[in-house]
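The complex is shown incomplete by one protein chain, all other protein chains being positioned as in the whole.
Note that the chains are named A and B in the order they appear, and that numbering of residues resets to 1 at the start of each chain.
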Amino acid sequence: MSFIEIRSLSHRFADGTIGLDRIDLGVESGEFVVVAGENGSGKTTLLRHLNGLLLPTDGEVIVDGRSVAADPVRARLKIGMVFQDADSQIVGQTVAEDAAFGPENLGFDRQQIDRRVRSALEAVGLAHAADQAPHLLSGGEKRRLAIAGVLAMGPEGIAFDEPFSNLDYAGVRQVLAQMVALHRSGHTLVVTTHEVEKVAAHADRLVILHRGAAVLSGPPAVLFPDLERYGIRQPCAFKLGKEVGSWLA
Amino acid sequence: MSAFEYRPGGSFLHGLDPRTKLAAAAVFALVGLAASLPVLAVSGILIVWALWRAGVGPRQWVRDLRIFWMMLLFLFAVRAVTGSGPALVQVGSLGVTAQGLADGGMICLRLSIVALAGIGVSAATRPSEIEAAVQALLRPVPFVPEKRVATILGLVVRFLPEVLREVRLTKEAQMARCIEQRKNPIARLYLFAVPLLRRIFVRADRLAMAMEARCYSDNRTGPVLSAGLTDTLCLLALGLLVMLSLL
Partner (left out) sequence: MNEDISRPEVIDRTQVRMMVYTALMAALTAAGAWIAIPIGPVPIVLQNMFILLAGLVLGSRWGTASVAVYLLAGACGLPVFAGGMGGIGRFVGPTGGYLVGYLPAVFLLGRVSEKRPTVLFDVIGMILATAVIYGVGTAWLHALTGLSWPKTLAVGMIPFLPGDAVKIVAAAGIARALRPIVKME
């Protein structure tokens, strides 16, 4: 069984609009999956089902063998979530306090919390800024802090919602490098984006969402020709007939 | 830098447990309202000394409490001309009396002590320490969920710079569209507040969701505070002060 199993998942919002339409998708443990689609295609809605922030109207989501709807808290421990708006997810008044928020909620004792916070901040390269106020960080650093915040809770997978929005070139590279490192250390990654170009070179698989349905799934390079049909920009290099390289190169 | 912002340091005040400092501020509030002149004088000297050691000299507290001093001046002036007894100086129809001056001076001294003690807490205690102390002090109070109160306090401090930034952005956006042309004050308030609040509440929703995603819980690990010998001695001294002021 896959780490994440999405079976015939549909979500209808309170106002009757359809958010997700019978999605079937499996994500293997350790896989790096990019979910692409235009605005309103259901990417964020899909992601929020992975840790029970939204619950299915129909179908089910199973994380590591257990239904998310039956036990959302377990799903939240298995899959950490990095939200699109990095500013709005900062809870603490210093970088270290913010990273400690999750482990504190899990009831660890102070020493364990300090250890987790230290190793999470080291993993994202923010150990030097532990006592700094989060709102003084750069865009890329804020996103890395958000990553540290979920890493400190020890998840197996991390879901990123539009991780590159509002980031400058340096910020995109920082976040991308972080993702690659997380993938290398064995984490399962699910990344939504409409900017396929920025991650394509590192992803194992690309899934295309269109109007709430998963229309295509496969190796990124194979799906490039179909992107524009679904309102997603093709990588520049592909248009020019070259190989799509890494943004980290 | 204002005296109300935390300034890092290792002074006597910095070293005290935040609970002790909050207790001290409360005791000095009582002293300020109830004590006699000698006790007030001793308290005043103690506070000024502790503030000075913590890096907050008279310059800072004169400047940072500007508005407060101005209000005290007003209070003093009003008291000076409303006292009873023979007038020392006559200003128009108002007579400045000796008793008025004494009353005014006393009230100002009392209020200054309370205010300066407040600065002592803000300047030498991190906001997170203050939250921790509040949580600890509220624990025995029934019907008050102290962990939630501490979380909300932390969020207030977190939100404040963000709110001020949004206010500035909203004002700029409206100036760019010539809001000054609108003369109706109600319309202006409405047009200012609705977009501002709408944006801020959307962000609050996102924060709530992010807290949920990180398993915000009631049995979360609290902060660690440790009081030492100095704290015990301070509390004893504070107890003495309370007795002296109530006598």
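Convention: contacts are C-beta pairs under 8 Å (C-beta built on N, C-alpha and C of every residue); 3 or more make two chains touch, one makes a residue touch a chain.
Owing to the predicted nature of the structure, the values given are computational and were not obtained by experimental measurement.
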Visible chains that the absent chain touches, using the contact criterion stated earlier: A, B
Which of B:37, B:163 or B:233 contacts the chain that the document leaves out: B:163
Touch with the omitted chain, as defined above, among B:46, B:94, B:107 or B:235: B:107
Chain not shown: contacting residue from A:43, A:116 or A:198: A:116
Missing-chain contacts mapped onto subunit A: 73, 77, 105-108, 112, 116, 154
Contact footprint on subunit B, counting only the chain that is left out: 2-5, 22, 25-26, 29, 32-33, 63-68, 71-72, 74-75, 78-79, 82, 103, 107, 110-111, 114-119, 121-122, 125, 127, 130-131, 133-134, 148-149, 151-153, 155-160, 162-164, 167, 185-186, 188-190, 192-194, 197-198, 200-202, 204-205, 207-208, 211-212, 215-220
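Everything below uses one rule, namely that only the chains that are shown with their structure count from here on.
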Approximate Å spacing (C-alpha centroids) for the pair subunit A, subunit B: 42
Touch list for subunit A against partner subunit B, complex: 51, 53, 73, 76-77, 80-81, 83, 85, 87-94, 97, 101-110, 113, 135, 149-150, 153
Partner subunit A, residues of subunit B touching it in the complex: 127-128, 154-155, 157-158, 161-162, 203, 206-207, 209-217, 219-221, 224
